[in-house]
Every structure is written in structure tokens, then in C-alpha cells.
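A single protein chain has been omitted from the complex, and every remaining protein chain is retained in its original position.
The letters A, B and C name the chains in turn, as written, and every chain counts its residues from 1.
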């Protein structure tokens, strides 16, 4: 098994006819993901990916005609919140929003609407998720992965690839690797993903990759301390040497006051039983030390 | 027992220091309703009703200090939607809004917020409810009532008094009498109240008092046909002779197209086993014919 | 409150919707001059539409085309002054006749049952939507706006695609959202475009373009919200309003004149309708619906009595008051005052129960009013009185 995505995933790609949407849809399809539909308003009736995928005007049409249950959104920022609400309205259960640059206040009503509908949104501004050997939704490069039983959750993009590559190089495979995105307002948190992994019988170890800023890592650690005591866990926190009060790239990485510092996160994770790495390359070794036999 | 209100009702009156609020609060208190708090912003710390009721600045304060579980709102129309949301936010479970003249579109987001919170709103523009011998919330004159086992639901004000008086005069008492209000957007419908009565073991007969316009009576009748077959039921519909296309007083009473005519309502109610009266004075006799032994 | 087509179009235009230009004229000469300028701008024909607040203008001959200014003047002469469902036409709308490619229907309405704003669209425009609804319900597309988030673009697109407006997607989305915006901006309970139309236009360089526009508009406003839109009060059509209606509104009274002989004065709309029903059941005909509202004082009662008596058909009066907020003695005092001032003596049956009924009974007895104990009895006696008076 896996979390969020897997063999049962029937994907509709919103914005499939755009440049990014088409490029990554091809990659997802090549990986084995079942892309059952594309959606671009005004292109209903056409096909995408060399005739293999029907395109619909609305997500509702795509769901009715193809039974899509998961959506991946490549719609540009001004239209992305609406695209998420469309997926929710059409009954899609799991929505990945890859789009970056969505104003934070646009997301406030959207995540509430997602919550009320009982749907799940991953992102925005996230690389998506890959369940190696099963399915990939988003933009994480295939090559970094290996099938296995370690659940990985991260709010970074390329840092995730780095960490996962290190694991794969060391022979440690992943059950699912989830990039939750670094925006201020996101649909799925570290804690949410840990809870999903906790319920997944095929995930037998965990890696959390965090960054300075916010308190989401601390919140997840507190829950893990109580509920994930018996599972091998490792973590990495980026930004230990970042100077205070500077935004490092995306808005997620800002230190304000004492909360959200690398030290606070490392301490919380260690207290919860995570082995915290000094470099992503140390993660495989720490997992083994923690008892993982992948 | 009774529905919506009863001996367990702990009432906070929002707008208790206004002219109407104070007048009707006195009447409610005299009837035996437990008014535990009043609320008027800026008058926190004062008392109302001759020192018997503490006044708070916010409903949250009233709930915390007095355990209020029911609210009655006499706040003027411009502030009434906010007053309802305040009651919901403070955790009040049952809210009666007596205020009339609230623009209909103001109520659209409010009833949704009430629904989401799992609270119940009766009204706006309703006379409230009375459970004879137990409690009265709102403005229905005490004198029309008698304790008994007939549940009464109506969307009119004075017409309700007329009908209930006729029952009382004939020796037929009421378990609870609920005025749901005649506005376009209301919190509690005929159907909602029938469902409450259906679950109340002490309600053994039903009277529904409707009006032309809308389809709420028909909707309630359809449910009653399935779920309330075995209980004596009588009804009265006002506006049989009203000319088509004219608004009679409040917005509720307009006939548009075929749905919502008196004939359609009478037919639906008769099909559901209601005995439909030609005059309110016929209701007691019809209840007896229907098998009520009150 | 209903408003005229021209005013409805003004509201839509103010909210950014595409509404082709129009003008309003009150005389054939004004119509001629408006037509001249429209035809000079390149239009082939003009359309002249009666401005009345009742439906069925077209069938009644209130909408006509004209190919020249002279014809427009002649057509306007016929329409102005004509009667449509009892309303005299006092003004017309003049506009360029559109070259219609296809007609649609689109409206936003307050859906009481769902407690949301409902968008209703159909590819069968230009006809009565009630008829489409009855005959081919599948031809109507409905979408509810979210009660908190409003109408999403995605919903507007869905509506447009289902209506077959995919070729005018952007315009259709803009119009659908505009209808909801108009509802919210003015507290309308209905904003209806029928027809919404694709029209063909020739631009200055000779190219022909197709455009989605609002050709007709109907807006009704929520009376409860008028206090916060004082500017909309100016749209009330006093031409069409019974002067008694305006008086009643001023006094806080709901009043509708009907065709019978028995004047009714009641507190509460439901009870007022019931009173009418019982008058009819007793063999009489109500002359009016009249609700004096809650908590009426004696002066409002006297005003209501004046309104009832202003109808010469009235030959008996039934007063039915169930006191709650309203105090029976206040009503009795108002009746006594009114009788002291009234110009003609009409038999009156009064029934007052509820709050302060005892005091009222005493006042009425002292003033020698005819009273009744129950509503059924009151109705029967009022009908009998009307029969005697009418005989």
C-alpha cells in the first residue's frame, strides 16, 4: 500500500494542455500513473498525450465520464484557487496543486472549503507525491526513487529529491514520498501526512524533511512522540545557519522570535524519537541506527 | 416533553435592554421561562427585569457565566444577522430570531453558518415558540395556550394565535407551538419541525398552519406521508382566495406558477393524511375526527 | 419592488454587464427623435417596447419594430396610452433592433427552499421560462451559488458549457457572475435576462462580429433591503402605482385593492388572508387585503380605515384583530376616531381578541359598535351587512 496515491489512483490533470501540464503529464503517464482525463475549459472533446487521454471542459464531466478520483493542478496562479474549488465541487477526493505563486489570502477560503467537503488538498506550490512502482502525481523526478517501506514527507522541492536520492543510493526504498509545499497556507501539513503514514501498514519507517520557520514540524513531532514511538524515524532540518529575520527564498522560511528556529525544530524532533541528520546523506544511516531493516 | 424549548431552557435575550426586548422578556419571565442572561453591548455588568437578570456585553460572556443554551433575539434588522452569528459563535444551540425586516440575502450566509455549526435557528421574523406550562420564547400571547399533546407549527403570526385559541377553546392543549416565520429565508422549516415532533413522545397529534407561496408545506407533507402516517393530523392553509401574482403582506405569500397555490398545498396535505380545515375554528373538530383524544 | 426594464438595464450596466444602448421616451415625438439618432448610427431598424411592470407585453402588442423614424413615431403613438393588463403605457424604451443569432435564458433568483442563490439558464430563450420548465425541464440548467463563496468561475463555466455557450465562454462567465453581483449589490431577489442573445454586429471596419448581450432585463428588489438602498427608491414607478399603495407604504400598512364589496382590516398577513378566505366562504367578496402590521397605534388604524373607505365599492367593513404585540384598545380607539371623521357611514363588524381585548370591548360597547366573538361569526355578519347594503 501507499498513502494519497497508488494503483487505485484515477487522475485528472487540470490544465493538461498547458506547457507544464502536458510535459509533466507525459512523465506521470510514463511512470505508470493512470491518467484518465484532462481538463481545459474550451478544449472538451479533444484528446491529449497523443490521443491517449480525453480532455473535458469541466472536472465534473471528467469525473462522470472517467471515474477520476484524484486531480493534479497545473493551472496558473490566478486561476488555481478556482481550479481547486472545481475539483472539490466535482467530488474529487485528493487534489494536488503544483501551481506556485498563489496569494496566501486566496488560499484561506479555499482550504476551508476543501475541509468542509471532506476532501484533501496537497499544496499549493508542492512537487506532489510518488508511490514508487505504483504511481506518481506531480513533478518529482522518477530517478530518485526506489520501491520500499519508508514514508517521506517534506516541505521542500529539490531538497526532497536530494534526501530521497541519498536513501535510494543507500538501498532504502520509499512507500510514498509526499511534498507538502512551502507556501504559508497549505492544505496538508506534516502532521496530516504522519497520520496517513501511521495508518499505512506498508510504511515501516519515516523521514521528515523540514525547514526553519513556522511551527509545523514541532506540531508533527508532538503527535509523533505520542503515536509513532515504535517506528524508526529520521529527520533533516534545512536552515540551521540561516540568519534571523531574513526570508530565504519562499515565505515558509523565515524565523520570527524563538519558535520556528532550527534549534527548536531539532529539539522537538529529537524529543519525539527522530534521529536528526546533519546532512541529507546521513539519513539512510540514521534510519538503520533507528532500527529500520528495509 | 416538548420540542425546541422546555424546562431545560436557559435563555439569554439579545437586545434585552431595548423597548421590545424588555417588554417581551418580562412576559417570558412571567410565563415561567428561565431567563438567565441578557446581552447588550456596552451594558455588561448592569441588570435587567428589576435586577433579576444579569446583562453581559457578549453572548460568550453570558454563556460562560450563566450556562445559557437558548437565545432570543430582539436586535433591530441591521444588526440581527450579526447577533445570530454571535449566538452561534458562543455555542448557543437553539436561537430564536424575532426581528423582522432582515434583507433576505443577509440571511443566506447566516443560515449556512448555523447549519455548519450544528445549531438551530428559528426565524427570523417569527413569533417564537411556546411549550404550554413549561416555557415560552418569543411573543406568542400566553392566553391562547393550554397544556396538551398537539404539536403546532405555523409560518404566520396572528393566524397561529387564532388557530391555537380555537384549539384551546375546544379543550385541546398543545405540547409545543412553533412559529417558523414567513420570511423568504428561514432557519427552520415545516419539515424540520415535523421531524422534531415525530421524535417527541409527548406530541400525539399535529397541526400545520400554512399559507400560499413556496413549496415548504408540500415538502413537509411528502415527509409526513411516509413518516407520520399513524398520528392524527390537521392543517389549515391561508390564502385560498388570494388573487394570483399579488404579494399579500409578507414576501412568503406570493403565488408563482402552479406550485405554491392553496390548491396544491391542500392536495399535498390531504394526500399525506392531514384533515384540512376551511376555517381555523374547524381544526379541533378535525383533530378529533382524525382520532385525537387529547 | 418591481422596476422597469430600462431601470433594470441601468443596474446591469452599472455592474459591468453588456447591455446594448437604449433610451426612454414618453411621447411619440421623443420616440421619433430617439429613432432618428439610432438609425443615423447605422441601425437597420429600431425596437419600441412598452415599459410596464406586467408580463406579456409582446403578446399584448406592446413591443414593435420600425424601419424609419416616421414609422417609429406611428408605432409609439399606438403603444403609448394602450392598456396592458389594466396598466396604461406611459413610456417606451427605444433601442436599435438587434440582429439576433440565437436566444438564451439566464436568471439569478433567490431559491427559498435551498436557501441559496440559484442560477437558471436555458438555450431556449425568448419564451416564458415557466413554459420551458413545465414542458421540457431537461432544457433548464441550474446551479446554486455557494452561500459563503458566491458563484465560482468554475460554476459559471459549467453553466455556460451546459447551456451551449462554450463558444462565448468568457462573456457567459462574466454575465453569470454579473447577475449574482447585481443581486448582491442591490439586494435583488430576481435578476432575469430573457433573452440573453448572441447578436451579429458590423464593426466600423466592416467586419462582422458576434457578441453575447443582455437584450431584456427584469429585476425585482427585496423590499426589506430598500432602507439601505435609498437611491433605488427613485426607481419605484409612481406612474403605475395606485396612489393608495404609496399612502399605505408610508403608514406601514400592507394594502392591496381587490374587486369585492367588503373592506377588511386585519393584523398579520396570514390572518388577513384567512379573513378574506372566510368572507368568501360566507358568500361575500373582499374589497381588499389589508394588514395593519404589528403594534399598530390608533392613528394607523384610522389611516387604514380611510384607505378602505376611499374605495366606493365598499359597503361593509370587517375588522379582525388578534392582539399580540398589537393592543386591542389601541385599535378600538383608532376605529372610534376614524368613525368620527369618516365621510360615509358603512356598516362595520368588529372582532377584537387577545391583548387588551376586554378594554377594547368596553370602548366599542360604549361607542355602540357592532362586535362579534369569533372570526366565523364576524365574517358571516359582515357578509349579511354587505348584502343588505347592496340590495
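The definition used in the following text is that a residue touches a chain if its C-beta (ideal position, glycine included) is under 8 Å from a C-beta of that chain, and two chains touch if they have at least 3 such contacts.
Note that the structure is predicted; figures quoted are calculated from it, not measured.
J.: If I consider the whole complex, including the chain that's not displayed, which of A:49, A:185 or A:198 touches that chain?
T.: A:185
J.: Per the definition of touch given earlier, which of A:45, A:67 or A:101 contacts the omitted chain?
T.: A:101
J.: Taking the entire complex into account, which one of A:31, A:96 or A:161 touches the absent chain?
T.: A:161
J.: Which of B:49, B:85, B:222 or B:290 sits in contact with the chain that's absent?
T.: B:85
J.: Applying the definition given at the start, please give the residues of subunit A touching the unseen chain.
T.: 77-78, 100-109, 111-113, 127, 139-141, 143-144, 154-162, 165, 182-185, 209, 211-212, 214-216, 219, 236, 238-243, 246-253, 257-258, 278-281
J.: Taking the full complex into account, what residues of subunit C touch the chain not shown?
T.: 148-149
J.: Take the complete complex as the reference. Which residues in subunit B touch the chain that isn't displayed?
T.: Per the touch rule, subunit B residues meeting the hidden chain are 41-42, 44, 57-61, 79, 82-83, 85-86, 89, 109, 113.
Following the convention adopted for this analysis, only the chains that are shown with their structure count from here on.
J.: Take each protein chain as a node, join two nodes whenever their chains touch, and name the resulting shape: line, ring, star, complete or other.
T.: Its topology is that of a line.
J.: Farthest chain from subunit C, going by mean C-alpha coordinates, please.
T.: Of all chains, A has its centre farthest from that of subunit C.
J.: Starting from the mean Cα coordinates of subunit B and subunit C, work out the distance between those two points in Å.
T.: So the centre of subunit B lies 29 Å away from the centre of subunit C.
J.: Please report how many Å separate the Cα centroid of subunit A from that of subunit C, as a whole number.
T.: So the centre of subunit A lies 55 Å away from the centre of subunit C.
J.: Taking each chain's centre as the mean position of its Cα atoms, how many Å separate subunit A from subunit B?
T.: 50
J.: Which residue numbers or ranges of subunit A touch two or more of the other chains?
T.: none
J.: Hunt down the residues of subunit C that sit against at least two other chains at once, touch-wise.
T.: As it turns out, subunit C has residues touching two or more other chains at 148.
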